[in-house]
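As you look at this complex, bear in mind that one protein chain is not there, while each of the others sits in place.
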Amino acid sequence: MKNATLVQTVTYDLTSKKRLRVGAATPVLNSADSLQNMTLVAEANTPGEARILLNRKASGLLDSSKNKLLLLGEAYAVHDILPFLDIHYRNPRNALDARLAVVKGEALPLIQLRSKSESNVSRYLLNLIQSAEESLLIPKEDIQAIASVIMDPGEDVTLPYIELESSSQLASVKGIALFDKRKYTGFYLNDTQSPLLLLLKGGKPRQNSFSFNFGSPKEEFPQRQIVSFLITKSNRKLKLTVDEHKQIHVALHLKLVLRVIEYPNGDVEADKDKLLREYKAYFTKLTGEVIHQLQRANCDAFGIGRMLMAYHPDVWRGLDKEQYFRQVKFSPNIVIDKIKSGIEH
Amino acid sequence: MCNSTTMDSVHLEHHLNAIFKHAEDFTIETLQGPQCNILIAYFDTLADKKKLHRYVMEALMPVVAEQQNIAISSTLHFKIIQKVDNLQELLLTGSCLIQIEGEHPIYAVDVSIESPRTVEEPENEKVIQGSHEGFVEELRRNVYLIRKTLKTKDLVVKYMKIGDDVQSELCFIYMPQRAEQQVIEEMEQRILNATTSGLRSIGDLEQLIEDSPRSPFPQMLNTERVDRVIALLKQGKVIIFVEGSPACLIAPVHFNDFMRASDDYNSRWMSSMFISGLRWLSIIVAIFLPAFYIAVVAFHFEVLPDELVMPIKTSINEIPFPPLIEAFIMELTIELIREAGLRLPARIGATVSIVGGLVIGDAIVKAGLISTTMIIVVAITAIAAFCIPTHEMSETVRLLRFPFMLLAACLGFVGMSFGIILIWGHLCKLESFGSPYFMIITFEDVKKQVQAFLFGKADPSPRQTKWQRIQQQISAKGWNFLGRKKR
Partner (left out) sequence: MVVKKDNIHKNQIVYMVIQAQVGVGILSLPYNIAKYANQDSWISTLVAGVIMLLVILIMWLLCKSYPGMMMFDIFKQLTGNKLGKCLIIGYTIYFMLQSSYVLSKYGKIIEGWILERTPHWIVLSLMVLTSAYIVKDSLQSMIRFFMLVTPLLIVLIALSSYALRNANFLYILPVAQNGWMPIFKGSREAIFSMLGCDLVFFLYPYVRASHTQILKSVIRAHLMVTLLYTYLVFISLVYFMSPNDIKRVPEPFIYMIKSYSFRVIERMDLFFISIWIVSVATSFMYLLLLSAKGLAHLFAAPKHVTFLPVICLLTLITSLWLLDSDKLNVVNNYLTVCHYLFQAIIPALLLFISIVRKKTGDKREEQ
């Protein structure tokens, strides 16, 4: 353990010459103050080669057993990501619960930033991602989980999408990156659409806050009509049916229980019916956006293909495995069960 | 030699002087009187002068003076000796021999000094709640201590002797209805067949009669506490006492018996279970913690969670030694401190413990020789080893730590696995006088525990039926057991 240089975060970028640039963030021990980290960069054709080059630059033996984060640059992710992840699966010492994320632009600057809240950038990024997972903004995916999903012809993987704000030297989670089989499609869901996707996939809500404006712009204070609320309970049912024309219908029923956290107008109970209607419209619109985006990206995040394989294997056999998702007809149905108004009326 | 009936006093004197020619404390006195002389032989160092005066001199004075015949039947202390072989033994156990000149019968009176140690709690086996009595060095007094608590006619007490040159007296105690006949016979056989020139202590006896003297684990329990011995007697164990040792040997024992302290009998069910569990945890910690730490740091540090990796890495970064050497240095130092603490007189003891703690603990870390985490590990291990109630098992555990550390340093977790397999295999082989040593828990034990939980503590006399037992519980606790109200 003494001679090991621990790699905590690895970034993969594609250079203009189609070579792989690999960055590794390693902690540097300073007994005086807290941990700093040092970034090692190497350019090679594959991660294995890059590792050999990095080993020459590092002071100890490179050890990736504590590598908990893999950052994929956008340019790299639009090509097939699986082959270069092979080294992470083959090494017995690797941690298979490493998180993955797609970074807008280049991934390398992300590990070179100097964060003010934590001196160890790997810790900072990992905490960022884990707290986003906690608030149900992004799905909880590690390398082991996505391996099964990527190889599944009937399901596609979704990864967190991060951006570096170079002005403030902060990284922020922008949403969910949509993959089609093994490639990043370039499409992503923003931060209002992402929680909804996760709720539609059956996740349990974690105090996700939303706010929307249902007032018309003609009013004097349009801001007064913004209401912020949380989703406290969510119940999803997905029904897959195939009709005679081999057309796949998916009915998505989502039942939500909301709690209002801010309502400038004051009286929640009085406006309850109006709020119910507005919420339902809002969510239905949002769901439509999500599904539209998914189908544009051809990203089967729901696993429709897997369900077809399980329940309608003959239908599945006759399908076009590449484009089947685009032909699925979704009928979302969002029902707001209750609106809780909090301790105030 | 010749029979006593044919030996007269002159011959007796010569005979005894010949046997004890090197013993200057052997005294032969002659009470000279007008009618006859009486020869008294005794060991000066073994005889109580007061008793000698009271029982012998005063009793004999009238005989010497007025030539009254010694009315043996009225003098209860006097005993007639039949065989000459007994003379030596009687003298050595503190009797004095009396013979009237001209007559043949030899009398013996027990005038031995009695100054037993007071009954106090043994140093190693203190408890918070419970009896504070411990055994003493005299055999007969120990048997007295048992009999005074266990007033039952079903107690077998057998005396035996062991040793060729120097004989030691043994005492066998058991309850015949509860102890197994097979075990008793086996023990007697082993004692009779044991050849030794003389026992130094009860530890020698243990090594002579136990099943596997080469095993690191003790196979006979060693205790000085009276209440523990009595509880074990009731469970059907056999006790051996040796003259001169306050500890007694108990067989057959299981591994579990070494982990029981008297506290368990006196505390409530839940707290005693918790404390028992803690003791088992302490045995695991004492054997495996240093090895686990070495395996993790040297081989498998990915086992540590992320937040822990960096602090531990920082603490071991500047240390010049590999973890195994570090561990050995610290463990040996702790053993040295412990051993020194035993030998130190009380006044210096406090000072040295401060030195040990501060210097070794603090300064060695500041000097950068040992990492802080290693100190923590070693300290916890040392404390855990002392949690074990029996001294012998505690020593075994401390000893077993070292091979595990070596195995872990060579092969990591795999080495530890094999160490565990070896130890368990060895424990499975061990037998204590025919019964397996390491059956920690059997299905019958679990059934008994469940029954005890549901129907109350079971120490039933075997004659009670289950229905009678339930009735007893109802009347004792007034439970609404069967739906009938208790009036």
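Here the chain labels run A and B in written order, and each chain numbers its own residues starting at 1.
We take it that a residue touches a chain if its C-beta (ideal position, glycine included) is under 8 Å from a C-beta of that chain, and two chains touch if they have at least 3 such contacts.
Everything numeric in this text was worked out from a predicted model, so none of it was measured.
A.B. asks: For the chain that was dropped from the view, give me its touching partners among the shown chains.
C.D. replies: A, B
A.B. asks: For the chain left off this view, which of B:V303, B:A340, B:V365 or B:L406 is in contact with it?
C.D. replies: In the complete complex, the chain left out is touched by residue B:V303.
A.B. asks: Consider the whole complex, including the chain that is not shown, and state which of A:D80, A:D152 or A:D191 touches that chain.
C.D. replies: Checking each option in A:D80, A:D152 or A:D191, the one touching the absent chain turns out to be A:D152.
A.B. asks: Determine and list the chain B residues touching the chain excluded from the picture.
C.D. replies: The list for chain B reads 300, 302-306, 411-418, 420-422, 424-426, 428-429, 436, 438-439, 443.
A.B. asks: Which chain A residues touch the hidden chain?
C.D. replies: Spelled out for chain A, the touching residues are 65, 89, 92, 95-97, 142-145, 147-148, 151-152, 303, 306-307, 309-311, 313.
One rule holds for everything that comes next: only the chains that are shown with their structure count from here on.
A.B. asks: So how far apart, in whole Å, are chain A and chain B when each is placed at the average of its C-alpha atoms?
C.D. replies: Here chain A and chain B have centroids separated by 68 Å.
A.B. asks: Considering only the defined contacts, which chain B positions touch chain A in the complex?
C.D. replies: Of all residues in chain B, those touching chain A are 297-298, 301-302, 306, 309-310, 312-314, 316-317, 319.
A.B. asks: So in the complex, the part of chain A that touches chain B is made up of which residues?
C.D. replies: The contact residues of chain A facing chain B are 1-2, 4, 6, 27, 29, 31, 35, 65-66, 68, 93, 95, 126.
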